[in-house]
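Taken from a larger complex, these chains appear in their original positions, while the remainder are omitted.
Chain nomenclature is as follows: A and B, assigned in order of appearance, with residue numbering initiated at 1 for each chain independently.
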Amino acid sequence: QSSVTLYGVADMAVGKTNKAGLGLANDKFQAIASNTLNNGTSRFGFKGVEDLGGGLKAGFNFEGGLSLADGSGNKSGGQLFSRAANMSLMGGFGEIRGGRTLTTSFYSIASWELTGTANYSVVANQFGFAGAGPRDSGVVMYNSPNFSGFSFSASTILKGNAVYGTAADPKGKYDLSATYANGPIVASFAYNKVQDGNKGYALGGKYNFGPAAVAASIQKSQTNSGTILAKGYTLGVSGNVGAVGLTFDYARDSEYKDSDYLLEAKYPLSKRTFAYAVYMRDGKGKQPEAVNGYSLGLRHNF
Amino acid sequence: QSSVTLYGVADMAVGKTNKAGLGLANDKFQAIASNTLNNGTSRFGFKGVEDLGGGLKAGFNFEGGLSLADGSGNKSGGQLFSRAANMSLMGGFGEIRGGRTLTTSFYSIASWELTGTANYSVVANQFGFAGAGPRDSGVVMYNSPNFSGFSFSASTILKGNAVYGTAADPKGKYDLSATYANGPIVASFAYNKVQDGNKGYALGGKYNFGPAAVAASIQKSQTNSGTILAKGYTLGVSGNVGAVGLTFDYARDSEYKDSDYLLEAKYPLSKRTFAYAVYMRDGKGKQPEAVNGYSLGLRHNF
């Protein structure tokens, strides 16, 4: 009986941008890996779940990112296992997780976002995950069980861990979400706040018509003093043309008059492997000029 | 037939100290990982043993440490596989091992120490492992077979590897132990010395009464010029109350008038997973003021 699963992702593309940007240092045609124009960041991970009896389970997950461009590790946060380093107790009460993990707000956005929170997601590129990054260190998280489609999540970062603030003056953080998922509909609200620091929210949803799905959200994040960091909405549609999955996603920051959009085509080669083509535009507003780019890539999950 | 086993540990706790110390940067309640108040350092490893025929076996072990606080790697020595990077030839003659490994003195102390050389072991925190760290690089080790309960180990670090001393003036090291383990009794003596450098010894033992066990040791380490680094004794008792394993351990450095002690409770959730609660006090003497702390944690072996 195996007590650990080795898994990962290999993702590589070729493409270019019209100028340096979208993570690329120049505007030349190039191999692209673990970057904005990839579907995902290449990774390796170890995970396992042990049944403790009485409905209780223990689980863990260590996950590190790497680049197929040069073999470098420490992606997605600068540490060997920056993508995940956590353990969980699970039972009828839900899940208590501790360590470095994707955030409560991340999971909220992921529940309705149309690209599967791809690296090139314009929702995430425009608004982050309710204004914050996808992961935090030193998290203590609670995920509720499913109550007839309704679930919630609450996380905190203990002040003593000094993940935010300074060593001399550490700050805590909390992160909350409520999600309803039932049949064709998903709706989720996320809110997170750093003590004396940034706060943000996102209210989003998705409706699945069968042949197609639409998703939309409203988002806002600001500093502690009230300066708007991002404010606006997203709107997307997704559907299949034959075997090809197509997605158009649009993210508008009305505060900064900044429009990002994305056209994505995915062609499945197997259940674990697909080819993708993407055109992405990151509008001006938060940067002096708009930049656009495309890529053609391959992602293999193992 | 699998030729390699992937294994590891996930260990995380919450707790606090009365002031900065015991590895914590402040006195606030916090998540604690791969630190003094954890049972163990989280880790991942690869190991295997191949039967070469004729009673001969070849084995290897690569092991790296990580922190569940932030996903950082390179624990237990600053390198990717600082916890273990070695290979072995084993046969009727015993084992010859080469590489980075736990030391001969470590295994001697581990044979009788009551917490399983937990990170919070006061024996190790007061006296190290016969005055030295738990691991060395560039080791060539010989472990004897068991002769009616008696075994010994001898290690050397070849001078050319410059693990001790400087590149221009490298120093060798040797490390010796003799252990008797039979039925309820374990006794072990360890001695190690760096050429023109520190030396230390530890003589310890454990007696298992059935419901309880007691362990004791005398220890001394000093510099090449004779300055005492640590000198004293340890005394501990361990037993079960229902399913809960309790340990009290005490380590006294009489030279520095420094007393460390520990109260540990362990509750098994399965053969591979347990919860632990610990209170630890690190006395003054080697530091200006005593510091104490507690933690409540979960360890999962996979």
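The rule is simple: a contact is a pair of C-beta atoms (placed from the backbone, for glycine too) under 8 Å apart; a residue touches a chain by one contact, two chains touch by 3 or more.
Model, not experiment: these values are computed from the prediction.
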item: Total identical subunits in the assembly as filed, 2 in place; value: 3
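Here, only the chains that are shown with their structure count from here on.
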item: For chain A placed onto chain B, the superposition rotation in degrees, Cα atoms, nearest 5; value: 120
item: Whole-Å gap between the CA centroids of chain A and chain B; value: 40
item: In the complex with chain A, residue positions of chain B that touch it; value: 6-8, 10-12, 14, 16, 24-31, 33, 42, 44, 64, 66-74, 80, 269-270, 272-273, 298, 300, 302
item: Interfacial residue positions of chain A with respect to chain B in the complex; value: 3-4, 6, 46, 48, 50, 52-53, 56, 58, 60, 62, 64, 77, 79-87, 89, 98-100, 137-140, 158-163, 167, 170
